[in-house]
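Excluded from the complex is one protein chain; the other protein chains are retained at their positions.
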Amino acid sequence: MTTVDAKEQAMYRDFAQESLVPLWTQVDDLMPATPRPAAAAHVWRWARLRELAGHAGDLVPVGRGGERRAIALANPGLGGAPFATPTLWAAIQYLNPGEDAPVHRHSQHAFRFVVEGEGVWTVVDGDPVAMRRGDLLLTPGWRFHGHHNQSDTPMAWLDGLDIPFAAALDATFFEFGPDAVSDRGTPDRSRSERLWAHPGLRPVSRPERTASSPIAAYRWADTDAALADQLALETEGYPGVVEPGHAAVRFSNPTTGGDVLPTIRAELHRLRAGTLTAARREVGSAVWQVFDGSGTVQVDSRGWTIGRGDLVVVPSWAPMHLRADTDLDLFRFSDAPIFERLYADRAAPA
Amino acid sequence: MTTVDAKEQAMYRDFAQESLVPLWTQVDDLMPATPRPAAAAHVWRWARLRELAGHAGDLVPVGRGGERRAIALANPGLGGAPFATPTLWAAIQYLNPGEDAPVHRHSQHAFRFVVEGEGVWTVVDGDPVAMRRGDLLLTPGWRFHGHHNQSDTPMAWLDGLDIPFAAALDATFFEFGPDAVSDRGTPDRSRSERLWAHPGLRPVSRPERTASSPIAAYRWADTDAALADQLALETEGYPGVVEPGHAAVRFSNPTTGGDVLPTIRAELHRLRAGTLTAARREVGSAVWQVFDGSGTVQVDSRGWTIGRGDLVVVPSWAPMHLRADTDLDLFRFSDAPIFERLYADRAAPA
Amino acid sequence: MTTVDAKEQAMYRDFAQESLVPLWTQVDDLMPATPRPAAAAHVWRWARLRELAGHAGDLVPVGRGGERRAIALANPGLGGAPFATPTLWAAIQYLNPGEDAPVHRHSQHAFRFVVEGEGVWTVVDGDPVAMRRGDLLLTPGWRFHGHHNQSDTPMAWLDGLDIPFAAALDATFFEFGPDAVSDRGTPDRSRSERLWAHPGLRPVSRPERTASSPIAAYRWADTDAALADQLALETEGYPGVVEPGHAAVRFSNPTTGGDVLPTIRAELHRLRAGTLTAARREVGSAVWQVFDGSGTVQVDSRGWTIGRGDLVVVPSWAPMHLRADTDLDLFRFSDAPIFERLYADRAAPA
Partner (left out) sequence: MTTVDAKEQAMYRDFAQESLVPLWTQVDDLMPATPRPAAAAHVWRWARLRELAGHAGDLVPVGRGGERRAIALANPGLGGAPFATPTLWAAIQYLNPGEDAPVHRHSQHAFRFVVEGEGVWTVVDGDPVAMRRGDLLLTPGWRFHGHHNQSDTPMAWLDGLDIPFAAALDATFFEFGPDAVSDRGTPDRSRSERLWAHPGLRPVSRPERTASSPIAAYRWADTDAALADQLALETEGYPGVVEPGHAAVRFSNPTTGGDVLPTIRAELHRLRAGTLTAARREVGSAVWQVFDGSGTVQVDSRGWTIGRGDLVVVPSWAPMHLRADTDLDLFRFSDAPIFERLYADRAAPA
């Protein structure tokens, strides 16, 4: 479109006036050969997040209206929106001793992953769920939930939700519950776990398939054992790991075998010290958080050393690999179920 | 957050510097009680679209690079992007006599709906598919396709795709094919129809379930007959219509019974003259095009009279109803499969 | 087990007394290397069936108690039981002018296939369905149904059910309805067809998946056209046929794309004159009926010439092939869905 004469100019003015846009001036941006995400690869440091969350803990009350003392990763490529990726929200949430985060529910699906600390219970539809280092806690959409810190120290953790995806699709519903959680009990295990967190066993009274997992908490002891078993099998010469030196488990819905939430996949990866993973790209975005150990992550042409708590955002189709300097455990969540359910998933070596 | 002292100001500066955004200042926008779409209800007039497309036909060549002479509805609420809704692309495409739209393929799913004219064949993976008034033509993702006008008059039609959705999710792949379509045959029926468009029958040689429908064209004669049958059943006192005076068929994938494309639902609605439909809202957005007759559409608090070819965009959760001044046929497409596959569909009377 | 001493004899007596049977004396019969069906390959001649059914029409009334004037193929290998195969019932049913077969319902799934004649309506849950040469009519389990002959000539047709399967599994329920059908209308098309028998279209008012097809009749004109299209595509050099000279369509459930009934597959096969099909075996049993033309069928080591109306039973895993002396159309039904749904299907060239 190098020369544009008067008639054409008039036509383009008409287009604009009629709320029309021609494809031929946009096609390169709309239909690139492979994804060209606006979202950037980026790393946030846990130490700094923790420090800033502490300041917020000193200065900003938590309560009805603000709802949560959560501070979201705002991808530098996404224009200041509080979105880690176009589909995923990731935030540090912080609760002082004795504080309550008020009860509400929303259509967005949520989880919490605990990289350090304990002492908070999240109460999901009346079921108190203890939060402790290494645990993955679920709050599927439209369940009332609140949090309360029963300990004498602050606690901070990672919140993951599909807020950006729901916002992009105009599919958000929200409702306040009672200000305080109804059950202030502090049981070691939630009732959901007592019913559902037994390997390969399900209650006969609950034969249905559910959209989200009925297990409210996946405990670190189980996750750790599963990862250790995979590496031991590898040592003995048997299959199970994803690639040499790289074990990984996916948190799953025991009523279907599928992902824990309709829009979010959650996994824990363990690399032996010295492991270099194969570079790989996939459609859809992911957030990684180091749980233990240290290493290097490379996304596109950029590399970062990472350690406990650090968060890495990987945009769609960006080549990514990891190197473990020590034994290295990483939590990962992604929007993969969206693509798989819509037959749009793709992955490739990079 | 009525008073903000210096410490807080510093904290917010720190947040910004670290690419962080607090939830408590954003929660109202991010998590409204019900969807608050930026997209607006809007109507585009076919006569004007046709006129402007004709200008483009005079001034802008179609060919490799621009790919298609397509002019997209740009929702006034979406900041100038060529998106009818946050998920759906709708455009008028225009091809002069003897012209070819070059062969390409993309991961986005596409269809064409023909409100007037004939004479173009769309060639999908080598299978020429005639386009005629009332037909719905499918081009599922990643199939090579081009168009060629074999007639001596221009032809214009509606293109529908999930371009905005794929763009929002960074899931776009594109590839050029040969510049010209390989098969310039002009058969009355495509090979796909000869294999698949027989009621309740499928070829034994093709037992698989496919993500998209294998039927390349749904012909008006069939659609019209199905709608007429529903209204006749209603007259005889039997069920079948959606509500009194309102017949509707959904185009479906014969290998699954589901929607024709993984992300797009397509339907044809027929109202008897005088019918007033019940107001209703649903999660997800839709585009309607009048196929025949005239009436009124009301979306939110706005109303428009509409006639042949006019296009109406209905944002998520907006209450909507129709009134038929004459017998009124409307084509409708929406993003409903996305929500249903992710267990996020909701609908309610309004 | 060649020598059996006194202690062993006592042990075997003890087994018998305690209702016990050892595996080691039975394993060869229970667990053969490949299926060893008791059912035999066999052919029944339509002319003879028609003649005997006529005798029954003269001598045996149809009415409550006997329920149907149906005469079942009793596989010679199955000890006199009225079972074509271990899972499938096949019978000729015969109705004199003016006769009614009384209304009942049962958990067993049924269909009718019409090799000749017309004039009977089967009324399924109040919906009258015309029966004409070439049509496949469905009566899914637990639907009330009766038949009435409105013509002035007798009519005979093939009934297919899963009676032996339901009997073997003790899963049979039965209930009488009113003695006479409620709707004596004689419409050309049933209401079910008017709602559902449009290619790739389904009523928006009925979005559910159903266990059985909602189409009560698959009409010959559609089946014939689909088969003709496959052979024409083959002539033009395009895929679609099962093998050279051999077209085939499967009757399917438009709400799922699956088989018409949960336990029964139904197909129509068309061979060009001179075609010899590849010999093939599959787990599960089938019944074929010649619809038109003549040829030869070979099952295991036995061969038969077959013509219009003749019925052939093919036991599980028996090698089978066909030769068409003229253009040859055959209806086929089998128990394949049982095996596929239980992951037990197997097939192989023979």
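Going by the order they are written in, the chains are A, B and C; count residues from 1 in each one.
Just so it is clear, a contact is a pair of C-beta atoms (placed from the backbone, for glycine too) under 8 Å apart; a residue touches a chain by one contact, two chains touch by 3 or more.
Note that the structure is predicted; figures quoted are calculated from it, not measured.
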item	value
Contact list for the unshown chain, restricted to visible chains	A, C
Of C:Ala41, C:Leu73, C:Leu136 or C:Val181, the residue in touch with the unshown chain	C:Leu73
Given A:Arg191, A:Arg308, A:Arg323 or A:Arg346, the one touching the chain that is not displayed	A:Arg191
Of C:Thr122, C:Ser285 or C:Gln298, the residue in touch with the unshown chain	C:Ser285
Residue among A:Arg202, A:Arg308 or A:Arg323 touching the omitted chain	A:Arg202
Contacts of chain C with the absent chain, listed as residue ranges	1, 7-8, 11, 14-15, 18-27, 30-39, 42, 44, 48-49, 52, 55-56, 58-60, 65-76, 80-82, 86-87, 91, 106-108, 141, 163, 166-175, 211, 262-263, 283-285, 315-317, 335, 337-339, 341-344, 346
For chain A, the residues touching the chain missing from this view	191, 194-205, 207, 209, 213, 215, 218, 222-223, 225-226, 229-230, 232-233, 238-242, 248-257, 260, 267, 269
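The criterion applied here is as follows: only the chains that are shown with their structure count from here on.
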item	value
Distance from chain C to chain A - Cα centre to Cα centre, in angstrom	52
Inter-chain centre distance, chain B versus chain C - centres from mean C-alpha coordinates, in Å	42
Geometric centre distance via CA averages, chain B-chain A, whole Å	31
Chain A, residues touching no fewer than two other chains	none
